[in-house]
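Of the protein chains in this complex, all but one are displayed in their positions.
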Amino acid sequence: MIPFLLRRLVQSIPTLLLASILIFFVIQLAPGDFLTPAKLNPNISPEQLAALQRNFGLDRHPIEQYFLWMRNMLFHFDLGLSFSYQQPVLDVIKPRVANSMYLVLLYTVLFYLIAIPLGVFGAVRQNSLGDKAVNVFLYFLLGFPSFFLALIVIYFILQLRTKTGLDIPINGMTSNDFDSMTAVQKFFDVTKHLIIPAVILAVSDAAGLTRVIRGQMLEVMRSDYIRTARAKGVTERTAIWKHTFRNAILPIVANVGSLLPSAVAGAGFIEVVFAYPGITPMILDALNAQDLYLIAGFTVITTVLLVIGNALGDILLAVVDPRIKVG
Amino acid sequence: MKKALTLALALTVGTAAAQSAFVWPSAWTADQNTGNKRGGELRLSAISDFKTMNPFTSSEADSIPDRMESGTGLFTQDPRNDEFIPYMAAGAPVVSNNNKRFVVKIRQGMKFSDGQAITADDWVTTWKIHTDDKVGSNSYDTFFLVGKPITVKKLDNYTLQFDFPQPSASALSIMSYAPWPDHVFGKAYREGGADAVKKMWGLATPASQIIGAGTWIVDSYRAGERTVFKKNPNWGDWNKDSRGQELPYLNTMSVRIVADANASLAAFLAGQIDTVGMRNADDLAQTKKAIDNGSLKAFLKANVSPQATSQWITFNWNKAGDPAKQKLFRDVRFRRAMSHIANRQAMVQLALGGLGSETYFSTYPIFKQQIDAGLAAGAPQYKYDLAQASKLLAQIGYTKKNAQGYLVDKSGKVLEFNLSTNAGNTVREQLGRIFADEAKKVGVKVNFTPIDFNTLVSQLTSKGENRPFDAILLGLSGGSNIWSFGSNVVPCGTNLHSYNNPTDGKCATSQEQLMTKLYYQGDSELNDAKRRAIGGQLMKAEGELQPVIYLVGGNFHVAFNERLGGEFPANLMNAYYGQRLNALTFIK
Partner (left out) sequence: MTTTAPTTTQKKDKPLGQSQFSVAWQQFRKNRLAQAGGLMLILLYVMAIFAPFIAPDALSSYSTSNITRFHPPTPIQFRDPDTGAFTRPYVFKYTQQLNMDTFVNEFKPSAERCPLYFGVRGASYKLLGFIPGNLHLFGTNKEDCSVYLFGGEDLGRDLFTRTLYASQISLTIGLGAVVITTLIGLMMGAVSAYFGGIVDTLVMRLVEVIAAIPSLFLLLLLRSVFPKDINPILALYVILGLLAFIGWGGLARVTRGQLLSVREQDFVSAAKSLGASDNRIMWRHMLPTLTTYVIVTTSLAIPATILTESGLSFLGIGAVEPYASWGSLLKAAQDGGLSSLNTRPWVLIPGFFIVFTVMCFQLLGDGLRDAFDPRKRA
């Protein structure tokens, strides 16, 4: 195990290096920089612009900037300073990533809760009317760009609010009086805000995993050992859940490692549409503002997590499938 | 015995302070809080998250320090007549040295939210830090006039002396910056210099450490969600309503972060926030609908005033690489023809949904007094008239059309140019589209492309003999009603003198020289009427030269939840002053 991890560590160095170089220089290649909008501000003089440029280090050559950044990262574990926040990148990102994680976590749970039963159902009742109906319905939902679906949902929540008078949250993560709540109330308040975006995401994405589980189930169901089990008189229920399902989800379990970076990368557009204080709206802002170190620092973190996630996936696969050895 | 004495002393000081309180005129609100309703929360929204609490590093359009600065300043503008009245100053300044020296007495008894007295040191320190280029404050430039510094000196604890390098119409406005506590920032600055100041008051700073002089101080901040401000407990000592009640009436003000303008409208309709900017007829229609079906109780007033913004097209006079185009763009007849092509009425109808104003000058239509002065001076307006445009283009030599219907010159070259705007701005994209399509009708080929904002800005502000664009459609906002001409726009050689910006920054025409001269003349003229008359002359020169084609502007509409009281009387509401003063706002 230890040598495996060590080797993985060594292997990940070029990936990290490549990712940091790619991101850093792509941002530099783009026209303009963080200070470009300031040029359109009637109140900022050229002298002040020059001073700001010096302060931000934007007057140095990009390669010099890169090496300075790298040095700070390696020796001081410092990802740099965000231009717009004037704070260390890690401090800026941390609360946002945490918020995104809540959403992604809930979404993932819901996602599996929806996809697994539907996938198993599809396999057991292959090509039945129910199977087809689920299929068409899920693909119908999959076709909605998530921002579009969210807009429609927000509209219906508004309608529902006016009709029923219920306080269904439209956006954000907490209610106005959040700070005066008890811990339990806080938990329920956040959950209340999370549930709608999480359900939208889970339902609209469920098609893919449902089909994978259905396929895996079909594959295993037709294998010899299930046939044998059935012949031996195992009940249908046991044959499906104990023998088939367990084997069918092996590859999915192995894939859990890839959830790690996606938990940090956030839930995408849905965060923007629901004004959820996750990482996506912030990074989109940063991209617009060309907040160099914020973007680059964030990328480094997701890359590291991907590397860890992949290694984790390999280890997990070895744990669940005795035929595979780590190494 | 000794104890009782100090208490008594404190009491007398307290009454002395109360006597010198600033009384908010009752005419500033249409809805007097006669019942003295106190407490409650004003719920607002913002589209992008706040980035810092530090007043010296903040560069956002809407920021936490900005909101903490409301209810400060030596002078404040009276929305009834635009005049500056003493606010944190105890009285009018003593002016000497040819209108260049101002000695200001500070109102006594004012305290920061932590209880420390507000004194001359706070203004001096704030000025010092803003003008340290190592700090990089956004307000740096406001303390300079034509490159020369304004200095602030403490005469005694409650007297300040301002020295201006030259007379300025905006002097009172410039002096009205918000003081920040010397015992916080001054201390850090003296001990650790600019770097120490820059490190202070990040978003992670506990709210209890944030101190201010204004109406509001930070109560809590949740990243990407909400910032809650609570009232400064010491502000009411020197701010009273006309019946002597302490202000503000409200306890808290919260600012919720929303995804976009649509989301803030949704939150408003759902009753989650108290007011929202109405962008267009759609927003008004949605609000009206919600009011009519009874789900929302709100005040709604459309077309209160024009917005304080402009949308325009500028033509590049510095095209050494393409002399034909440079000659064309420098021809005043061509630019007047372009103004005749701009179908402003269709732009209002199509791009602004029917609610907007046509504009012909750099002065926003909301500054009505200045516009009137301009029109009185004979500033021309080249209105939509395709026939007139064709006539002017024929005078330049474009009489023939080719097979595609485009005008050609003698050598058969098509009359065409590129026009760009920033991608993603729907209104501007539509304005450009309409302009291009109207131009086609008279045979001018306009290649219209929305491009990246940053690229666009660097093109617009580029200097040189061969600048990289033909024409740009963009907008400006900001500016004051004291002297409504841009210091960066009108004088030759400045950043946003977008049509002509050669390396040496010299004017190309006599009108530009005249405009530059009039700009500085007006900027240092202290008499309002005389200044407006100078502005009128400037508008006339500008209108005749037509260097920039002004298009249209949206209108300002007011909507707020009926639980709010204390809004402006109808005649004071406009895009410049807004709909209300937070200090006089109360929850019904």
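Letters A and B mark the chains in the order given here, with residues in each chain numbered from 1 onward.
Everything below uses one rule, namely that a residue touches a chain if its C-beta (ideal position, glycine included) is under 8 Å from a C-beta of that chain, and two chains touch if they have at least 3 such contacts.
Computed from a prediction, not measured in an experiment: that's the story for all the values here.
**Student:** Of the listed residues B:Ala30, B:Ile85 or B:Ala261, which contacts the missing chain in the full complex?
**Tutor:** From the options B:Ala30, B:Ile85 or B:Ala261, the contact with the absent chain belongs to B:Ala261.
**Student:** Out of B:Ala30, B:Ile47, B:Ala207 or B:Ala302, which is the one that touches the chain we can't see?
**Tutor:** B:Ala302
**Student:** Which of A:Tyr139, A:Phe187 or A:Trp241 touches the chain that is not shown?
**Tutor:** That would be A:Tyr139, which touches the missing chain.
**Student:** For a quick check of understanding: of B:Pro25, B:Pro167, B:Gly353 or B:Gly493, which residue touches the chain that isn't displayed?
**Tutor:** Considering all chains, including the one not shown, the answer is B:Gly353.
**Student:** In the complete complex, the non-displayed chain touches which residues of subunit B?
**Tutor:** Considering the whole complex, subunit B reaches the absent chain at 261-262, 265-266, 269, 281-286, 288-289, 292, 302, 343, 346, 349-350, 353-355, 418, 420, 423-424, 426, 429-430, 433-434, 437-438, 448-452, 455.
**Student:** Counting contacts across the full complex, list the positions on subunit A that touch the omitted chain.
**Tutor:** 14-15, 18-19, 22-23, 26-27, 29-31, 126-127, 132, 135-136, 139-140, 142-148, 151-152, 155, 158, 207, 211, 215, 218-219, 222, 251, 261, 265-266, 268-269, 280, 283-284, 287, 295, 299, 302-303, 306-307, 310
Note that in this section only the chains that are shown with their structure count from here on.
**Student:** Could you list, by residue number, the parts of subunit A that touch subunit B in their complex?
**Tutor:** 30-33, 36-40, 42-48, 51-52, 55, 84-87, 91-92, 95-96, 99, 154, 158, 161-162, 170-174, 176, 178-179, 272-278, 281-282, 285, 290
**Student:** Which of the residues in subunit B come into contact with subunit A in the complex?
**Tutor:** Listed in rising order, the residues of subunit B that touch subunit A are 41, 43, 48-49, 51-52, 54, 57, 59-60, 133-134, 136, 138, 140-142, 144, 147, 198, 202-204, 220, 222-226, 228, 254, 256-259, 263, 266-267, 269-270, 272, 290, 293, 295, 452-455, 457-458, 460-461, 476, 478-479, 486-489, 495-496.
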